[in-house]
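Only a single protein chain was left out; the remaining protein chains are all shown in position.
We just call them A, B and C in the order they show up, numbering each chain from 1.
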């Protein structure tokens, strides 16, 4: 059985990463690609690294015949995504990679994204796409909302700890280091090689980053009470990868054991032996997430470090994992390739 | 049918790249891994990016039972390689990735490598592993000698042109830019991040680089007369990739057409439309080689640019392609994954 | 004596580099800075690395009082530069860093820059700013045209050789590797960190790069006959630095001796011992240019490698060196700081 796949917004990094992954997927075929401003172009012109693939030309969304499509990935900006998805056939399975449907509460959405949600009924319908924690709902969903890449990393480090009640919920610090591809292919001065290479800086510090909306929603749901973490992202001179250093108060051994137990059967989440901490290099290009825990000389403090590839496990890999579930394909299909190093 | 594979010298970059590629190969299973100084260690300790794989522990070569092995990759230093391969069972198929068996002439070997060849009879037996030009011999060979990564890049740009007689054989300049993984995991001051990042320099310039031995042997053989190219390698602050800028005298259109025709049916060699030149980013992590040709305002001059991934198509990918041929597996098996970008 | 300095176009990299250099110059004071679109802003907002300096706010050019200015650096785009300089007081000394006045012939200018020169009389007046070869004219000039950074590098490698007649004038190849700051602070996709880091590619290959206009003009003038070099620039994942690998036909020893003799008393041009080749890391952040020569196993061929910092010796350092001459200050003033490494 081969499923026909459409990717809307194929001219950005997450769209290209989806194509890279699906290129060797045994049960999926790319039937349509959209990119409004680049409609008519070949993918080889937009992303020459995909030159060897036989792909459909980029089209405008309105020119795509969705009647033959089984599943549609939507890698558009979150505002556009809301408009576009509303117009797609209701029979179509959709995995959205934008921030358009991640938050359940319309008021919270408006607070973090600065404008009211255009289609609150779709917002209500969408299932939050953190695969390992929403597997059953995702398998049955029509519309799945991919998580933020930073939000995924922080949740992999923290959800089992919050659920198990082994850490102080009022004192959680997530210090996050992010590669630049997470910012997309947008033309901004601070993303230029000359500006970014060789240095680092914070961004959206002081409780301002939008992924806090996801942290608040999910952590509070898990805890059954409000949980407000501190979250400081830093931009690093690297293309792929997120490393979240999470400071928690609790017994380090218990913290480690809780995570190890929670992810014992997960194919993509690996908890390292106690005291070992992971590197972003060890997951680049893959759908794996490595997690380590260590203690401190100050008793009752633990440091959890989680790493993943923002474009893969943090975005397009997660999306494909969810799509597999939605189509009834084995969840790991097309996602088992090893990271690339060096 | 699953073939049992051994990799000798698994603690270097080419060994690790072989494991990465074979990890998703449908007909190969890694049965033994060697690394003398790291014998007893798990691969996850040596290369944590392979942590997710279920691999045999590193062993000493003498502790490996080769009776169950179908094919052995040898990723050892060229001197060691000669000693080790001589002692392996004659029934074993071997793909050597070192410089140990690339040169057919014992005197030439000694000239470039500074010591006599230890096993000239093996040197004579070995087939030169430039797949696209030695396919039939490789399919029948017991021992295949992987090419130098720089040597492969230059030959992809030049062999058809020399064979077709469309360029001046006495005036060929190969200006090559190489990523640092080609130098291996060796501890040298000039390979440190603090020394290498942010700058570039030549190495082995002035006709001193050992891959000149391969160029001389192969180009002279193709031309039926001595051909001596100029070759200047540069080390670049990038991990993977080689870009060879080749200056030739000949009709640019004819140069382009000759290459296009020569590689028309090759699965991994792509000749771009005339005037387009490739980037190393578009082949990183893959077995593809992209080639472009342009002319100059000075008539009768052409520039050929070829790019490939030194660890993949230039080394471990080529080795796997050859192993497929030697085992009667479809040549492209396990090698069709897309490059990784960004 | 303190000279009052204006810098027009201070929001680009060459403008900022001028400020960095002049900050510790004992006889110059920055009295005015312009940046039309950023007028009103403080330099600390545009370039926070200059935060510690007490600098005038950015102004529109028309709001600057040039009556108190002794010398004006013009770091504007070449089209704008022509318009602006025409309107500046004739009493003002001007060092232009753009391509606006580098070419003497109006037809040649139009050919390379695609539009007629707006002020051919200024074009005729301007002195070509390659300090080491136009020292006397520069000292007397009102308007000096800074050279292209690539053009400077190639000329340092070749001018003495062409003048001395020690190389074949019809067979010169300049393979150049350039850092990304040479492309300026412009927002282009291929200059993004995610696109540029970790790889390399050619640009303006095949006889199309505009600096060929300078090479043609200068080399033909020196030779007394037309000289057309081949020139292929490559963009490298590094911020500062140019390395030009120049292939010439001639006696390598004579080539080396000619360069060594030519630059024996030059404060910023260093010729290395024969056989040693320079690295861009050794001149980054400085006004030095290092040059090396080696031979080849093919007799009668030499490779000359020249490195300099495109923003410093290739642009703003050269401009300051010229300004010193124009103001009667010792030429090396403010330019003797060591490169920065690592």
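As a working rule, a contact is a pair of C-beta atoms (placed from the backbone, for glycine too) under 8 Å apart; a residue touches a chain by one contact, two chains touch by 3 or more.
Everything quoted here is computed from the prediction, not taken from an experiment.
Touch with the chain omitted from the figure is made, among B:82, B:181 or B:232, by B:181.
When the whole complex is considered, the residue among C:115, C:187 or C:336 that touches the unshown chain is C:336. Among A:11, A:217, A:232 or A:287, the one in contact with the hidden chain is A:232. In the full complex, chain C contacts the hidden chain through residues 13, 16, 19-20, 23-24, 47-53, 181, 197-198, 239-240, 270, 278-279, 281-286, 288, 290, 336-342. Interface residues of chain A with the unshown chain, by the touch rule above, are 171, 173, 175, 177, 194-195, 197-202, 205-207, 212, 228, 230, 232, 234, 236-241, 243, 245, 247, 275, 277-281, 284, 294-298, 301, 303, 305, 342. In the full complex, the hidden chain is touched by chain B at residues 13, 180-181, 183, 185, 187-189, 191-198, 237, 239.
In this text, only the chains that are shown with their structure count from here on.
At the chain A-chain B interface, residue numbers used by both copies make up over half of all numbers present, so the two copies contact each other through mostly the same positions. Here the two chains linked by the largest count of contacting C-beta pairs are B-C. One finds 39 Å separating the Cα centroids of chain B and chain C. Chain centres here are Cα means. That of chain A falls 45 Å from that of chain C. Centroid to centroid, with C-alpha atoms defining each point, chain A and chain B lie 36 Å apart.
In chain C, 194-195, 197-198, 237, 239 are the positions where the chain touches two or more neighbouring chains simultaneously.
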